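A quick write-up on the structure given underneath.
Every protein chain of the complex appears in place save one, which is left out.
Here is chain A:
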Amino acid sequence: MAAIKATLNRLDAKGSPYLYVLPFFLLFGIFGLFPLIYTGYVSFNDWNLLDGGAHEWVGLANYREMLHDSYFWNSLGNTLSIWVLSTVPQLLAALWIAHLLNHKLRARTSLRMGVLLPNITSIVAVTIVFTQLFGRDFGMINWLLGLVGVGPIDWQADTWSSHLAISTIVMWRWTGYNALIYLASMQAIPHDLYEAAELDGASTTQQFWKITVPQLRPTIIFTTVISTIGGLQIMAEPLLFAGTSTPTGGSDRQFQTIALFMYEQGFREFRFGYASAIAWTLCLIIAVFAIANFLLTRRIAKDEE
């Protein structure tokens, strides 16, 4: 009897943790792994969505075509440009905001909650509002520029201006979110480090760079990787920024991102196989960037130490 009980106990201790994490892996298998593999399979086919899924195995033809497709490279360039323009200032600003919020302030909690507000608003609503702000004829930003004597800018027309506008939307939404993550991490930094630094006569700026940033290393790596994954997948903002829900990203594809290009090929051209090849390539690019990011930020943070 006791032996059975002991066995059960042992089973419970060894087995039940696996049972606890099982739901995640089940869900991941269904909603993550299966689509990933299936998309891979589709990408080797010439597959027209509208023909009721009629398809033909073509091997690497979709990938070959993609490498010679100037619109693919165009969308890749746009994605990288928007990613850099939004992620770098966003994370720096988040760090700075978190640093400010970490001080003793009046109404501290509401201020801290306040920075999260942009994040909980609907992405569609935000983009529509910003598209109005960046309007060519009656937008507020052009009006403000007019006050200081700068002529109106057709924000959608040019590559640089459309990228800047889209990056602004991304930054507005995600800076506060990252700031809160930094803030949470900052509060875990032992206070005696700062006290010791103060005794040694270090300024606030010095404390920030010599204590806060190195201590935040894992968090900075985390937010950089997460922002990179999000930034490379950006789609809703450029789609809505065009105003007419055409997935070409402007008259000359000047703000068509990879995700948008994939969407265009899949759901306007109904070239399911080609779109899947783009999806897989995007996945690989993100993986490469995430790893490169991880290595790079780890080195930078180490240098700071």
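By our rule, contacts are C-beta pairs under 8 Å (C-beta built on N, C-alpha and C of every residue); 3 or more make two chains touch, one makes a residue touch a chain; residues count from 1.
Note that in this section contacts and distances are computed from a predicted model.
Chosen from "Ion-translocating oxidoreductase complex subunit C", "Flagellar basal body rod protein FlgB", "Stressosome protein RsbS" or "Cellobiose transport system substrate-binding protein", the protein name that UniProt gives for the omitted chain reads "Cellobiose transport system substrate-binding protein". Within the whole complex, the absent chain has one touching residue among A:Ile123, A:Leu145 or A:Cys283, and that is A:Ile123.
Among A:Leu11, A:Ala157 or A:Ala196, only A:Ala157 touches the chain left out of the display. Taking the whole complex into account, chain A touches the unshown chain at residues 31, 49-53, 123, 128, 131-132, 135-138, 154, 157-158, 170, 173-174, 226-227, 229-231, 233-236, 243-246, 248, 251-252, 259, 267-271.
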